[in-house]
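Here the complex is missing a single protein chain, while all its other protein chains stay put.
The block that comes next holds chain A.
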Amino acid sequence: MTIRFIHAADLHLGSPFKGFAGLPGKMAESVRDSTFTAFRNLIDHAAETRPDFLLIAGDIYDGEDRSLRAQEQFRQGMEILRRAGVPVFVSHGNHDHLAGSWVRFSLPENVRVFGPEVETAELTIRGTLVKIHGFSYPERHVTEPVISHYPQAEGDAVEIGMLHGSIRGDEAHDVYAPFTKDELLAKGYDYWALGHIHKRQVLHEEPPIVYPGSLQGLHRKESGVKGFYDVTIGRGTDSLEFLPAGALVFGEAEVDCVGIRHADEWLDRCMNQVRAFREENGPGLIDLRLIGIDEGAETLFGDAPESEWLEFIREAAMRDCPDVGVHRMTWERTAAPAVPGGLFRDVLDELGSWDAAGWKNRMSDLYGHRQAYRFTGRLDEESIREIREEAERLLTGGLLKGGRAE
């Protein structure tokens, strides 16, 4: 006897895309609707293939600023599944916790939303008892390890745990309902449906412990194909099938510029990469990294500002692959110019010598600006590194370029 269900998480319906500037109108529109499109893809698949049930492990909405439309879209999706006869189990996560003051839409009766305490939903599928354990975040932050509240498997049923949280010691995310793999395994469940981490990962194979990742990339750093898992579990026949759902894929591609002398050669190579990306991922946004820039290519690129080259390639992409946007382009020089000693080295040394406080002091005009600070983002290690790299690029470009003869 096998049970087939779909495991999705981190829908973030209506969430705007972060980190993209200057998208062409058409792209901006598909970017804006991408979470809904991805959600529709999920619902379509579920309605069509009619799994035994659907699990959504948290973060249906993005936050307090969720739009009514997002909620209506979700309700409509659930309605479609009700008509298709697919039960849905929802555990809310940190982004859509229960304490919010937003309007609640009544959901059809096929949707079961877990309460703030760990509870168990039972259903019988073709004679097999299935128990689903889960809880919803009662508020924004749940830092205690809720895992301890999950009951031990009793072995008389197929048992599935739904948990929105992060593995203990994962520094990349704020700690939410932390757990360890061993803790999960110790419960003896047949499947752990996790949510919260946007990057897809299978933490354990038998039994499966799975982060399906976000349904749609939400930030330019959330690259790659996004989707959900179509899971079949049974006696020794567990199978996980990942199905893409995202409306747009973010990615990057390298463009080898060796031997390029003319703009059309370069454009061809770029467009080949864009097309290859389109071929592989469908619509999306792509960062191009230009590598292998030799002297000739450098000469070519020296003819126009970088922003113009980007505009050039964007226009070409609009013509050729209108559903693939070129987001940014970086020039990676193979051999950085020799860094001479003397004052220039001193300047670079100076740049590398500041500690966090030093950076904050120097950046305070902007990062400490009473209005601007909210939009600059935090001046953390990452952004300091980026700023430093950019500053080095500027200095190198500004001071080291050009011939040495008068």
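Note that in this section a contact is a pair of C-beta atoms (placed from the backbone, for glycine too) under 8 Å apart; a residue touches a chain by one contact, two chains touch by 3 or more; residues count from 1.
To be clear about the criterion, contacts and distances are computed from a predicted model.
Would you kindly match the missing chain to its UniProt protein name, picking from "Heme-binding domain-containing protein", "YhaN AAA domain-containing protein", "Tricarboxylic transport membrane protein" or "Carbohydrate ABC transporter permease"?
Hidden chain, UniProt protein name: "YhaN AAA domain-containing protein".
Which of these, A:Leu68, A:Val202, A:Val258 or A:Ala276, touches the one chain of the complex that we don't see?
A:Leu68
Just to verify: which one of A:Met1, A:Leu129, A:Ala304 or A:Leu366 makes contact with the chain not shown?
Candidates A:Met1, A:Leu129, A:Ala304 or A:Leu366; residue touching the omitted chain: A:Leu366.
What is the set of chain A residues that contact the non-displayed chain in the whole complex?
14-23, 28, 31-33, 65, 67-72, 102-103, 335, 337-351, 353, 359, 362-363, 365-367, 369, 371-372, 375-377, 383, 386-388, 390-391, 393-395, 398-406
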